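Of the protein chains in this complex, one is absent; all others appear in place.
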Amino acid sequence: MRREIRIRTVARESLEEITAQVQQVVQSLGVDVGLCHLFVPHTTAGIIINENADPSVCRDILEVLGRLVPRDGRYHHLEGNADAHIKAALVGNTVWIPVDRGGLALGRWQGIFLAEFDGPRERRVIITVLPVGEKGDGSSA
Amino acid sequence: MRREIRIRTVARESLEEITAQVQQVVQSLGVDVGLCHLFVPHTTAGIIINENADPSVCRDILEVLGRLVPRDGRYHHLEGNADAHIKAALVGNTVWIPVDRGGLALGRWQGIFLAEFDGPRERRVIITVLPVGEKGDGSSA
Partner (left out) sequence: MRREIRIRTVARESLEEITAQVQQVVQSLGVDVGLCHLFVPHTTAGIIINENADPSVCRDILEVLGRLVPRDGRYHHLEGNADAHIKAALVGNTVWIPVDRGGLALGRWQGIFLAEFDGPRERRVIITVLPVGEKGDGSSA
């Protein structure tokens, strides 16, 4: 069960919350208990799970990454987005979320964010859902 | 096959080894060959696989994270734990470990650590085990 969503980012750097879109896809697939895999097929964007209650957390994450990996540092890659590649490598391009009762089983404060480091662009997220069964119950994966 | 364990952390920051608890859960599930997924449903804690022979490695990891993301930095999130959110985002909240012969197939020096960045608290880890079969052998996942 694989689906794809597209996200249009609007700034060079942003954390775009995609929890609702992913939830909608997962719920449409009818998997009661399972695991949801998200994969970003880009090299200057990543994916993060973190707090979605206070948007300040996202600003803080981007500011710290910008301090650790400055945009105007000295880099060998000369396309002006070396920092974006490095940030994507640090953050990672994949997450997995448990699925329970047909939907994402995120923690109370967790949201899913596409991490854009070289936008604005249209980005893709590949969603795969695996059912998980109890042993020997016939629905086991 | 999904289970949950709880870990009581005892300091603001620590790497708490949970290898034995996870191993016990995995062995109880009776999966010969598979994959074990661990998910931390929190936004100020993460999960790391690294050396468990010398506890100094854990101290070093926490000290470097504390230097890169200082607790008393300037942050927009005003709850006093912005650094913890950022560290959790860098470290990640999920790992996968191969299961072989009914148990975790970790490397010789690898242990699993809950990374507490805003404790002490009770933390949860969601464990999911997927069987993996050889193609066409009837137990394939």
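We just call them A and B in the order they show up, numbering each chain from 1.
Rule of thumb we're sticking to: a contact is a pair of C-beta atoms (placed from the backbone, for glycine too) under 8 Å apart; a residue touches a chain by one contact, two chains touch by 3 or more.
Computed from a predicted structure; not experimentally measured.
One of B:M1, B:V40 or B:L130 touches the chain omitted from the figure, and that residue is B:L130.
Think of the hidden chain as still there; on chain B it touches residues 33, 35, 48-51, 54, 56-57, 59-61, 63-64, 68, 90-92, 95-98, 100, 105-110, 130, 132-135, 140-141. In the full complex, the hidden chain is touched by chain A at residues 1-2, 29-31, 37, 39-43, 68-69, 73, 75-79, 82, 85-86, 88-90, 92-94, 96, 124, 126, 128, 130-131, 141.
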